[in-house]
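Here the complex is missing one protein chain, while the rest keep their positions.
Entry: chain A
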């Protein structure tokens, strides 16, 4: 009995080992998937600076709550994005991202000066809401691009989830903006 179990376990291990290698022969991702993941990682890194500051400094508890939710979701999303890129043997940042920053791409990014401005902003909450709304608007554009152009089904599915998550946060931030 014991030996049969061991044999079965061994067999399962072998099967699992094979199946892990199996999909490698047919990579199902495309360049849009890679670009999306690289851009999304960068957007998380930028957005987290604003969200962290807002979580610590905002007067409105509803605004702090949104920031905490964003940071929690971003942390989890960040791990998934990295696993996919590493699994595909793709770089975590776009090789030409330095060039992109020089050109039009930089217009869409949060800049170090934005974080500096936020630190001294008065009223703080209004500036934080505007910065987060702008940044999340860009996040939605990135995930909607993946929904349209991506190939790897799990990545596309997650992009759909991200659009829903960011839209929900944008809706709440817009309501805070309208009420202020």
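Basically, contacts are C-beta pairs under 8 Å (C-beta built on N, C-alpha and C of every residue); 3 or more make two chains touch, one makes a residue touch a chain; residues count from 1.
FYI, contacts and distances are computed from a predicted model.
Not shown: a single chain whose UniProt protein name, out of "FtsX-like permease family protein", "Anti-sigma regulatory factor", "Copper chaperone" or "Cellulose-binding protein", is "Cellulose-binding protein".
From the options A:79, A:137 or A:154, the residue with contact to the chain not on display is A:137. Chain A meets the missing chain through residues 21, 24-27, 29-32, 34-35, 88-90, 104, 107-108, 111, 113-114, 117-118, 121, 126-127, 129-131, 133-135, 137-138, 140-142, 144-145, 148-149, 163, 167, 170-171, 174-175, 177-178, 180.
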